[in-house]
Structures are given as C-alpha cells and as structure tokens.
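Yeah, one chain of the complex is gone here, protein chain that is, but the others are all in their spots.
Each chain gets a letter, A, B and C, in the order it is written, and its residues are counted from 1.
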Amino acid sequence: MQESYDVAIVGGGVMGCAIAYQLTKAGKKVVVVERNTMGSEASRAAAGILGAQAEIDEEGPLRAFALESRALFPAFVEELKTYTGIDVQLNQKGVIKPARSQEEAVKLKHKVMEYRDWDAEVRWLDRDQLHDLEPLASENLVGGMYLPNDGQLHAAYFAEALAVVCRNVGVHMKSYCQVYRFLLDRNAVKGVITSAGTILAEQVIVTSGAFTKHLLPDVQVYPVKGECISVCADRPLLTHTLFVDEGCYLVPKAGNRIVIGATKVAHDFSKQVTAGGILFLLEKAKSLLPTIEQTTFEDSWSGLRPQSGDGLPYMGEHPDYRGIYVASGHYRNGILLSPATGKYMADLVLGKKVPAYIHDSFRLDRKSVDMEGIK
Amino acid sequence: MQESYDVAIVGGGVMGCAIAYQLTKAGKKVVVVERNTMGSEASRAAAGILGAQAEIDEEGPLRAFALESRALFPAFVEELKTYTGIDVQLNQKGVIKPARSQEEAVKLKHKVMEYRDWDAEVRWLDRDQLHDLEPLASENLVGGMYLPNDGQLHAAYFAEALAVVCRNVGVHMKSYCQVYRFLLDRNAVKGVITSAGTILAEQVIVTSGAFTKHLLPDVQVYPVKGECISVCADRPLLTHTLFVDEGCYLVPKAGNRIVIGATKVAHDFSKQVTAGGILFLLEKAKSLLPTIEQTTFEDSWSGLRPQSGDGLPYMGEHPDYRGIYVASGHYRNGILLSPATGKYMADLVLGKKVPAYIHDSFRLDRKSVDMEGIK
Amino acid sequence: MQESYDVAIVGGGVMGCAIAYQLTKAGKKVVVVERNTMGSEASRAAAGILGAQAEIDEEGPLRAFALESRALFPAFVEELKTYTGIDVQLNQKGVIKPARSQEEAVKLKHKVMEYRDWDAEVRWLDRDQLHDLEPLASENLVGGMYLPNDGQLHAAYFAEALAVVCRNVGVHMKSYCQVYRFLLDRNAVKGVITSAGTILAEQVIVTSGAFTKHLLPDVQVYPVKGECISVCADRPLLTHTLFVDEGCYLVPKAGNRIVIGATKVAHDFSKQVTAGGILFLLEKAKSLLPTIEQTTFEDSWSGLRPQSGDGLPYMGEHPDYRGIYVASGHYRNGILLSPATGKYMADLVLGKKVPAYIHDSFRLDRKSVDMEGIK
Partner (left out) sequence: MQESYDVAIVGGGVMGCAIAYQLTKAGKKVVVVERNTMGSEASRAAAGILGAQAEIDEEGPLRAFALESRALFPAFVEELKTYTGIDVQLNQKGVIKPARSQEEAVKLKHKVMEYRDWDAEVRWLDRDQLHDLEPLASENLVGGMYLPNDGQLHAAYFAEALAVVCRNVGVHMKSYCQVYRFLLDRNAVKGVITSAGTILAEQVIVTSGAFTKHLLPDVQVYPVKGECISVCADRPLLTHTLFVDEGCYLVPKAGNRIVIGATKVAHDFSKQVTAGGILFLLEKAKSLLPTIEQTTFEDSWSGLRPQSGDGLPYMGEHPDYRGIYVASGHYRNGILLSPATGKYMADLVLGKKVPAYIHDSFRLDRKSVDMEGIK
C-alpha cells in the first residue's frame, strides 16, 4: 500500500513548512519529507534578520517580494504562537547600517534619500544620533542609516514553530526520510522514491535549499556556508541590529544575547565552524561594539545558504517536468521570504492567479538563467 | 574600597531575583550574590506548575499565599516580556488530577466539593469527560478533578527572565561569588564576607534554598532532590497538566514537549540523575499516557527543592540577628510562590505594613519550628 | 579539473575506513566520501562487543569470518594507538551469556559443549560461579555461558581512530559530500557524481551501511535502529559483558561506565531515541544487574545497523557493474568484522587471491539473495 498525497514537499525547512502550512489550510493533503529533522539545516542557523531594506540594496522584484513578506510577520508570528505556544521573539526595532568612514557615510546617505522616496521613516543618523541610539557602539562609527521597519526574530524558534504548526494542522511530517529520485510518468511527476518507499503525489515541491541539485542537477543552487556565534552580556548592549555589508551583523536577542554573523564560504557543504571563521567574526564585532569582548561566549554554528546563479530565488514549475516545483535559492533571506513564499507557492500549485512580477522574475527558465547548471 | 548596598541578597534563584526586582523598583540599591550563575539551581529545574490547588491540599496560610501569588502571574509575565524579550510560556489551561481507582475518585470528589465552595470553576470529570479533554490519557483513569485556574510555565525561561530583568533595572548581579559568612556588629548585620571580598549592606536576605543551612545552620531547610525528564512528541499529546499526588506529573510545553517530573530524594545534595529515577518516571508516565512510549527522549536533569521541617516556607527576619532575613523552604512551590514572595519580602524589608497571616505563619521562630536545627 | 583516484569509497564508517587504510598501505590512491562526518552513523553508536561467539550462534562462514576478524584486534588497536594517539579501550575479559531460567540454562549448556569442541576455554558457570565472577548480577540468574575470548572496545573511539589513521596515512577524506550517483561507461564504473562535483575512480566501493540502497536499490539492506544508553557508577559494577539474546547487553567501559544496548527497530531510518526504548533498556538492565538503578544516567543515542535479507553481509563486486564493490549488511557485527573486512575487500579490489569461503558466501549474487530488492 503506497501512501498517496496531493502534494509532496521535499525539505522540512522554513520554505517547505511555510508552503505545507498554506496548502493544508487550503484543504490539500500534504506530506513534508525531510532527510534529517525538520528545520535542522539553514533555517535554524540563520541570524533571523528581516532585512528587506538592509539586505536588498537594489530596487527590483526581489525587494518588492521581500517587503511584501516582511509585512506578513506580525500576524504570522501571532498565528504561530497561538497554534504552537512558541514565541519567536519578533523584534521590530529596526536595523542600523553604520558608516565606518566618511566614504561609507556618503554612500549610505544616498541610500537614505533613495529609501525616503517611499519610506519616510528611514533616516540618517549622524555620529551623535547613532550613539544616542546605541551608546556602546564604537567611537569609530561616524553615523549610520536607520531602517526602522526592518526587524529580526529568533530563527531557530521560528523554524521549530513552523514545523510544529504543520504537525498540528495535519501535515504529514516524515523526518529522516531521504528522497532518492522522482517517480515520473514520461515528463509528469507521480511522486518520489524515498528511503521509506514510494510516496505518490500529484505535485512535488522541492525546497531543499543548498541540496537542491541532488534531485535537480540543472537547477543552479550552491551552498554558501555562514558561520555564526552567539554571546551573552550581563546587561543590554544593543537595541537595534547593526549590519555591515561585507558580512558582519550584530543581532540583539532576548536575554541580552547577541548573535554575530556571518561568514560567507561559497561551495562548501561542510557544517564545521572554523577557528578562522570565529576569529573573523570576533574581530569584526569588536570593531563595531568594543564591549563585546566582555561578553560570555555561548555557542557557534553554521548553515548552508542556498545561493542561485543570478542571486534571485527560484520559485516556479520545472520547465521540463509537469508537477515538479522548486522554491529554493533564497540565499541569506530565507527567513524573511518564507511567509510570502509559502503563500505564493501555494497559490501557484493551487492554480490561483499569481502576481506577474513574481512569476516572471523567479521562474526557473528565466532569461538570466543557464539551466545547464554551474560547476 | 568596599562596595556598599542597601540590601544584599544571597542566592540568585527566582526568590532572590523576585525580591531584588521589587526592592530596586522601590528605590533601593541592591546586590544579588550567587555562587554559581543566576537561576542555575532549583529554579531552572522546576516543572513550572502553578499548582495552588493541585499542590496544596490543605486550607491554611500556605494556600492563601499561593492563591495570591498565582493571581500575580499574568501581569508579571507581561512585565518580564516587556523588559527582557523572554516569553515564559505561561499556560493557563489548568491542571487535572486523575483518579486511577474508584477509591481515588471518591477522595478527589470530596476535594472537588471542598474547592467548589470558593472556586466554582473546579469540577469533577467522569471517565468520558476526562477522555474528552485528554483523548490519549490511559483507559485506566476513571475520572479526575479539573482545576482550571491552576497553570504552569517554563521554569528555566522564567528563572532566566527574572535574572535578566534584575540586570536590566539596575540590580548588581554578582555571579560566581560565594558568601562565606555574615559581617556582624554584635547581633546586627553589616554585610557579607564573600569570595570577592567584603560587601557592606544594611540588610541581608538569604534565599539560598536547599543551601540555606550553609550560612544559617539553625534554619531547618534540607534538600529534596527531584529528577525530571522531557520528551518531544510529533503532535500534541496533552493539553492540561496531569498531576498525581505521589510524585508524577506530566506538564505539556510549547512545541509538543512534555516535562515529566519528579522524584523525591530527601537529604540528597547530589544533582545526578539516576537510572532508577528515569525508570520510575517513565513507568509512571506510561501508566497515565501510554503513547508517551513513542515520544522522543530529550533531556534529564534534577533540582534540589528546599524543604522545611514543618512544610511551610520561612519568610521573615532572623530572631537572633537584626537585618538578616530569610526567604527559603518553599519546597516544590518555589516558582508559584516567587511573585508574592518578592512583594512580601520587599515590603517587610522596607518596613511596610504586611499581612499578619503571612508574617505570623512563616516567620522563623514560629511555634512549630525547632530552631535547633535538624540533621 | 576533476580529481582522479584509484579507488573511491562511499561511506566513512569503520568499513569504509578499514578498507581505505589497507588499500593505502598497499600503495593505492584512495578517497573516502562521506555525506556527514566520518564515523558519525552506526559506527560510533555501537556498543562495541566483539562477540564472534556471543552474537553468531550458528556455525558457518559468518562465524568463521568473525573469529578471523576478532583475532586481528590486539595488533590492530596497537597500530591505531601508534598512528593516532587514540586508545580504543580494547577489553578482552570475555562475555557471559546468563541464563534466567533452567530452560535457558539447558540451551546454553548445549552451546557450551558445542563451543568446547574447538575452544577449550569456553565454560559453563553455575549460579555460584557466575556470582563469583559478577557478584552484583541478579540473584535470578541461574548460571551462564562464559566466552572468555570474546571482547569489546569503545566503538566511538574506534571509529574515530580509524578515520584519523586514514587521514594520517594519506587517504583523501571528503566529509559532507553526498554521492548522487555513479559515473558509468556502459556497465563499467568510472567514478561518482557528488555534491562536490565528479570524482573519477577506477573502482568504487560502497560501504554506506543502512543507506546502501540509496545508490544501489537492488542490494537488500535495510536499517534496524538500535537505541542505547550509558550510565556511570561510583565503583566497578561489572567486569564482563553480560549478553542476553533478545536484545539486552551490559558492556562495562573504562571509568566505571556501562553501555546498555540495544533495541531493534527494523525499517526505521530515524535516529530519535524514544522514551519507550529507554524504558525497555532500563527494565532489562535492572533484571540483570539490579544495582543499575543507582547509577548516574549519562547519555542516550541510536544507530542504524545495516541488515541484509538473509542475515549475511554483502562483500563483493556488483554482478551488473564492473568496478562497483559493496561491503555492507554487517548488521550488529560491524565493529567486530571491520578489520577482516578491510583486509578482505582490499585483497579483492587489488585482485589478490581471496579465500573461497568468504568470496562465495558473501558475494552479492549468492543463491539466497533476490537481487530484485525488498521493500
């Protein structure tokens, strides 16, 4: 007797769970198949920044989609709390991108003006204003861009809450189940062959993040390992997230904790945290917040962010196989983009009308994408 | 240069922190001295039941005080969330004391009638009603007493939140600091001698729980070790806390977790969790909720509850030393009693008028207490 | 630039490493490809019993091979110590199979006589002799079979030592590398396609244990999950391994530790340790060694033993693909069989003459095996 579902989702991270949740609420019979435990990969490793403005510098479909997703969080985390009891520590105090030189300040001021066209709350902080907001920030910071509408949450709790909410609304959650390959009838998917046997499904959505190429070698997604650490202070050191472009952010969490992320190691599937990674993070963090030296070191970990060839996520049906969908390649913005991805992918699979800008920008066979695959 | 405070509190568990918080809000300069890290002993090991009715069978001052304290939780946990970002998972769905035999049912029904005199929401559940509320409970349970106004929370998060809120309102928090003895001027306290030197204080409050006798050999408090385990299910198994008198309770937590407590090992200062303790808990838990066998084992730990000679806590000034106060001996009800203890002890130390029933029932030189100490 | 090797080994457990070590010593250029970290699956989860007589009841090729492998340990662990600094705690004090009833005693006495035909050191222990050897064993044990030439070691240390010795003699060790599929030229292997790209190799050996079917769906290997716990005593409780057939053994380790294994959950790829599994192990252990109740609970874990359709391991070349070899399906005897498997598989791959009894009994297309695969 083979199990049969409307939709099988491969990958139990925030993407897979967010989609499964929406589809189940829409009445579908859904299974999530995860080779490890739910939310155990990139999802739980994220620093949790909801940086629609901090992370996505350029205007375009990705930022539009990110802003849409960011707006979903307040209601979504309430919903998760209600169904799971888990508080994901949504923090809406904003992100500051500090300038460490006049040169950086100039660039950031331009960005402030650009943002203010459509977000009047964005503003430039001069040195004093910055230190008024963050009195312990380094004296070397000459100012900063304040993005009050970006936020952050506790990514591991969010990933757990998404998995639990799925269980609790009736999604079939199969942990420790490896998908070997698709079950195909000509070019139409009929299910997946897994370590637990064949699972029949009319539609299959691959949300395997950095591991997407395992099943779909022609989808250009590769891992960019990010190492993170967390420290705990004996008083509040930081109120807002501090975010520097070339890869260091300080994210204040409940209980006077700070998450410091993250390195970028492309094409590395290992999850090992290197001594060099920690050294890099501590040096950067000290340059932004010198008092970090006195905090207690708590933990270190890493995650494999799924990066795509052109920097945009893949969301859509596979051009060669009917019924195979992909939602992957969200890189550093997986947490941020998960609520909107859940809604969009559910609508797509359900055959609802979807916004053209999303469909066209993120579909798998978009122009910029060479489906022949990369390295 | 010696540090000087209005009040020094010995012990950084929920009692010490709750008192420190109230005194600081009242304008006092307070230090909490803890030999390990804050909240690292009994406070964080508790199952977190707020069982004013489930735990305290007999009418009397302890129950009155417990009911008062229980009522403080909703506002208090909001306050903690605001100041610390930590959600302590307050669950107000109530406690069920199940009957495993007609004999137990008779006794519990008497208790229901007793409670209904003053709490109309308490009610008897017959077998079907019990299984309506908890469909997975053992078929062997013949009914139960439902206490909808008892509750529970996540004790480790609560202990952490209390320590963090103290730091964040300005309490001086000294971790890893052992108090060797009191600094006395005749029979009046002047401070404490610690591993970090002398700390001057006009008043000293000892909240050392099971370790109270270290400083105050004549205060009859001894440890009763409680071993606990936690498991995680792949769906919600339990909504209400199940509580059986001779030492087994199942407490449902966020994320489909269940905490199973607790053994009672008197006069044992060890923190080791024994194989026999786990065997006992699993057997008991299985008899209440058979499906517990299929859950994932997560963790085991223990805590040393401070028990007093007559079963009542000590809260008051030491009869022989002016300025030395004690708040200890709260046994299994430390989490429950901490908010009211914080308020009461603060009032006492501040010289405010306090309720006579508390003062007289819990003072150190009450009739029932032999200050000569026990083994 | 593709990497090119003489031999690629898929799987970094004790089998893969033991083979890689022998091949490298024979001058081959070898790579071990492991999807997680080396030795992180069944190898490190084993209780480490070297039970050629305790585990393998029946005469035949498996026992012959096991006895041969057991004899290799003393020299092999010395070699590992020299090259890695790791002591694997080889214990050669023997295994006792206790009888809990006269019926069991009769069976075991027959087995003693059978063994004594070729191992004069095997002997029956009557009740008193058993309790002389193990004074704390349960009074309910009426005697036992003493197998002084069986032994045990610390499996996690052994697995680590094997991985380290491979690194240190020059094997290329690729962690966090998933093999997607074989690179084939008609029916001859040319390498493997992995998450880290294509790896060329003239021969490929699959030692993926319970995960063998991922690459070779027609090789009948399925997981049998075994849950284990460890406890620590405050004095030596046990000198010899106690081994009961239906799935409980107590294995004394250095530092007064005891490993208690193991449940048997067939066709379960999950690594979760269940509450029911721990309950089973503690009940069984208590029935053999009542004082186990007073020990400190230390840890719990599980491993997926690779079982084959007919209970014999697969060791040989794949009948359909030239250059693809398999060494898998060693079930509960992986640690025991690893040294001999290392030597045998290396000889096979090197084209040396190998013993006919091994070749014929364990080859993949042996009579008893239906290559059509099982569920």
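Things to note:
Methods note: contacts are C-beta pairs under 8 Å (C-beta built on N, C-alpha and C of every residue); 3 or more make two chains touch, one makes a residue touch a chain.
What you see is a predicted model, and the numbers here were worked out from it, not measured in a lab.
One chain is not displayed; in the complete assembly it touches the shown chains A, B, C.
Residue C:Glu160 is the one among C:Glu34, C:Glu104, C:Glu160 or C:Glu317 that touches the chain not shown. Interface note for the absent chain: among C:Ala75, C:Ala188 or C:Ala254, the touching residue is C:Ala254.
Considering the whole complex, the residue from A:Ser101, A:Asn140, A:Asn187 or A:Gln272 that touches the absent chain is A:Gln272.
In the full complex, chain C touches the omitted chain through residues 84-87, 89, 91, 160-161, 164, 167-168, 173, 234-236, 253-256. Although one chain is hidden here, its contacts on chain B can still be listed: residues 175-178, 180, 195-197, 211, 213-214, 217, 267-272, 375.
Against the chain not shown here, chain A presents residues 229, 231, 272-279, 282-283, 285-286, 292-297, 300.
FYI, only the chains that are shown with their structure count from here on.
In this assembly, the C-alpha centroid of chain A lies 39 Å from the C-alpha centroid of chain B.
Between chain B and chain C the centroid-to-centroid distance comes to 48 Å (mean Cα coordinates, whole Å).
For chain B, the set of residues that touch two or more other chains is empty.
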